[in-house]
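Only one protein chain is missing; all other protein chains are in place.
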Amino acid sequence: MSLAVHFPGETLPPLEEDEKKNTTFKVGPGLTHILPSTLIVNRAGELNIDQRKHTIWMESNGKRYVASQNDTIIATVLRSTSDSYICAIPSSNSPVSSTSQAVLPHLAFPQATKKTRPMLHQGSVVFARISLANKHIDPELECYDADSGKAEGFGELKGGFVFGVSLGMARRLLGDAKKTRLLRVKQRRAEAERRGEEYQDAGADMSSGKEVLEELGQNLSFELAVGRNGRVWVHSGDPKTTLCVMRCIQQSEFLTGKEQRQLAKEALKALGQ
Amino acid sequence: MADGSAQYTDGPTTLLASINGPIEVKPRDEIPLEAFLEITIRPSAGVTSVREKHLEALLRSAVSPLIIRTINPRTLFQITLQIIQHEQVSAAHALHTLLASAIVVVVLALVDAGVPMKGMLAAAFVEGADGSAAHVFGYAITGGGGREGGGPKEGLVFVESDGVFDEKGFVEASEVGRKKCLEVGELMKGWVREKIGRDMKYRLK
């Protein structure tokens, strides 16, 4: 598999006409936009273009999370003020939090009133959505679905265990790799057509990056929440199961799909399943 | 665990750099529209002295223009460089050989940490013909390209010289430095490719 790696400082060639299709593109992380239409790479990685959603960004792995609107994250409550909880957004395995503080209003829970709001304590773990993120102000969090106003899994995560993975791994667990894989296949097909060749799927690039989860999920029962800040919460009735899931996920970071399945199978065997 | 790190060995010199950031900044160091850059250099033996402080200042002037600091205002980028081993014998140009390696290792660590950057810098140490002068050259190894003419463009962006030399000597040294920098640059790019390849390994079947 050949990766087209772009380095910081490189100016991207202008988008092809059929890529642009007279639409406005949203510029994602890793790119600096200089008016009118120059894009410069600011983070080493692979260029991704999504024509359907009109987005363009650099795909790379990292460990430090920077708050971004509408991301779902796993945060830790630091303390409570008169009308909100002050939370920390941890990044991956880092011992210090990313932003200074994130604000989770007491009323940002489904059907919460002053009296019915959930009581969170110092050290509580919440699965939340970033409702507001701006580089100049502290991010704000919400614990309900923006469309339905219902909990939809948001809120305090009770019990279980929380651990860190790289940001890329967290995105893979959330299924991003599957989407970008389709993008790449499409891109390659387009390129092949341009050259007038028949596109052949070499079979590379077919991993979703979360085979480990698929394998474990078929054999064990557990609950899982993944935050884009590289934190993963696992809960099951048995600590052994929880630890098994945790170790498999952590060890899958640099494994191919096949190796991930193998790893999960061996772990399951050791667990006596 | 740091957000990014790199270890680099060049002959008798081994350096380790670690990067953390963007993270919370002390109120005292907070800059309203920019990230604060903290650079700490730690010697392998003994306590931090003027030498390390001097090196810190030189390193700062080399790497701080590379970092786009406006993307993460009111935060901190923490760069720590540990000298693991360094030839003490040729004390005359020790600082300059150290500086060249320090730039390389810090740039690699910054790329590893995914810090927003304007470009990558490769650096090389060149000694004047009679050994009386020491130069460190820093070349931008990525940049340019695009509409103007394709392909990465190189350019001299950093020079630090010491000792006695004339114009001719400098031009000669800079030519040697350019070649060395481009060599180091290719190595650096190779390492970054390797790192990204490792991160994307999951895609293989």
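The first chain written gets the first letter, and so on, giving A and B; residue counts start at 1 in each chain.
Here is the rule we use: a contact is a pair of C-beta atoms (placed from the backbone, for glycine too) under 8 Å apart; a residue touches a chain by one contact, two chains touch by 3 or more.
Please note the rule applied: contacts and distances are computed from a predicted model.
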Match the chain absent from this complex view to the correct UniProt protein name in "Exosome complex component RRP45", "Elongin-C", "DNA replication complex GINS protein PSF1" or "Molybdopterin synthase catalytic subunit".
"Exosome complex component RRP45"
Of B:A57, B:I84 or B:V159, which one is in contact with the hidden chain?
B:I84
Decide which residue listed in A:A112, A:L132 or A:V162 touches the omitted chain of the complex.
A:V162
Chain A residues touching the chain left out here are 76, 88, 90, 94-97, 121-125, 157-162, 233, 239-240, 242-243, 246-247
Touching residues (missing chain, whole complex) on chain B:
1-2, 12, 14, 16, 18, 20, 23-24, 26, 38, 40, 42-47, 76, 78, 80, 82, 84-85
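The definition used in the following text is that only the chains that are shown with their structure count from here on.
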Any idea which chain A residues touch chain B in the complex?
1, 3, 5, 7-14, 30, 32, 38, 40, 42-46, 60-64, 66, 91-100, 135-136, 166, 168, 172, 177, 181, 203-207, 209, 252, 254-258, 260
Interfacial residue positions of chain B with respect to chain A in the complex:
1-4, 20-24, 66, 68, 71-75, 111, 113-120, 140-148, 150, 152, 189, 192-193, 196-205
